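One structure follows; several queries about it will come next.
Below, a portion of the complex is reproduced, with chain positions unchanged.
Per-chain numbering from 1; labels A, B and C assigned in written order.
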């Protein structure tokens, strides 16, 4: 089968992408304890404002804030954020390219800028808040349990999928002996991909069983009840500030 | 000292870029060999200081402006090769995002400010440091080094400008690119830099250098031959104190709008619309027909924002991007430790 | 009254049988070891004991009450059932799902509804006992095989339930930890507690087991 080395390549790429996602859970340990729900709301709020704004200046203001935050993260985290940013912004730029030829080059920059800001906001949140804190945040926002559980399980599955596909790529590599044209008749790439999926599916099922066995009743309980502190207040202040900037700039247009 | 596009002929620009390629190569190689992953990510802070320094425009009698570059400063703290990379990145961002310095002229700008300046500045500092063995000798040495560094760089820029009208003329005998010959460009550039801009560079360098000496936990490159533990350049294993090198950066960022006080444009940095009024009397052909790259935030200003805000924002974006870029670069530099 | 009773239990995965016609009573206060060749059905039996699978035929009775799929669908029933047990999976890798070792151990305790103070104390105690202090902040899935096993063990043992079901607890542990476990199991034995283990190492089972239960490769109980 000629196409099979390409098959392993695809699998390898996928597993690398997911591996990065797995490592996302190696969260930046922030000294800043801010109520996760507040952060989540802030992100949503920012994204809405960004998409509403008709003004390049606002996007640039937000961008400045986001890059400075980005610059404070660890190199590894920055890499992950950038890895998400690049394809998203390239794609947008390509889609917006006709605008340039229609004589509206500014809109290419503005729209791409908006996409960059939105992706940056989300991935920075992702990189600085542990997933489990986000589940708590969703809970604080009174979302239905079943909804939270579903999201949580999906993410968990992806994490496991990443881990499993990595391990399997390694195992395959060792035993194909890296052969130029490995004989895939016995185990076509499709078969390996399928098996990877099945193993991950099974592992994620088993790990949710493990949660149940340890008395998990479907409701996330937590010890650390977040006490509202001055950092939260500062954060609220940022809310207001962003809103004011937005109003000022939109009015100025 | 940022040469805009169309002031130099494409041939000159290409030549300068060709010279820079091996310089960059050697710098990257040296940095990889000498530095740990963490100190590579610190080059970003150096680049950020350079970026900010270049935003403080200072009025120079005669209607032009000048600014510090900080090439020697970074060379003294992190080594000339690291400085070369740091200034290169700062210049790249300025060219791409803020339209400061041309795209084609990028190689020439790098030659002046990322190569000549840090290397001349560094080796002169080192020479002086050998003579001044007392404790604060390093500060005096970087002061002297940085003065020579910036002037060497501006001399280079002046020569690049000045040779244009001799080499490139259109059919009518008018200069295609920079209209001023060496007899004008050298005095114009050098008077500015021997006086005010040179002084600015010295003050900026000494200020930041002595701050960093207190606030950062790194051993400075310049000092590596002068202290007992010469091996520890960029070695952070001795972490007695926290690194506060970013604090001054923050302060400077907020102060950048002071750079707006200087009216006028630096010599040789005029836009095509300004040049005729400078006394040339005409707009050279190469400028009207040359490339016209539209930067994202041209001239550090944005429609709908007050100049001060736009200036601070530009500083923030420039600084943050420089830091981000070097943090990313540090990743490719896998945990190698000097043998 | 027997703590756990199996009455002619059969179980299979589709066409593949795993447990055949198994009848046995596990009593309080005793420690049982289940032995048998690979694939004889030990882990499958454990799945039934913990209410993760249900007999195809026959009955599984816990504290006098038959455990059925329907009952387990009732959340309160399931939760109170699970809280009485601590189950160590054979592949403990899968059992770890939080993002730090400390959280992993706290998870079960918090779900039991213990007061915060006590949760922390117990977690501390078991972290120390299983020598996990230096791993406290680490992500469990980034640990070595044996370290994972130790985290899984700590998170089960810390719950201190009345019924322990441990599927190959020694697997992958270093010798010190193996000794510690052997010793610890002896320590936690009590007249109220039922401990059931699966293991292949007869040195270990000789030491800890009060009663050995053997299954054969035909998935049946071997009568002694």
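Here is the rule we use: a residue touches a chain if its C-beta (ideal position, glycine included) is under 8 Å from a C-beta of that chain, and two chains touch if they have at least 3 such contacts.
Keep in mind it's a predicted model, so treat the numbers as computed, not measured.
Composition of the entire complex, written as a formula in the shown labels, equals A x1, B x1, C x2.
Everything below uses one rule, namely that only the chains that are shown with their structure count from here on.
Note on chain placement: the centre of chain B and the centre of chain C lie 66 Å apart, centres being C-alpha means.
As a whole-number value, the distance joining the C-alpha centres of chain A and chain B reads 36 Å. Listed in rising order, the residues of chain A touching chain B in the complex are 55-57, 60-61, 63-65, 67-68, 70-71, 74-76, 78-79, 82, 105, 109, 249, 252-253. Those residues of chain B lying in contact with chain A across their complex are 37, 41, 44, 294, 296-297, 302-305, 313, 316-317, 319-321, 323-324, 327-328, 330-331. Residue ranges on chain A touching chain C, taken from their complex, read 22, 25-27, 130-132, 156, 163, 203, 206-218, 221-223.
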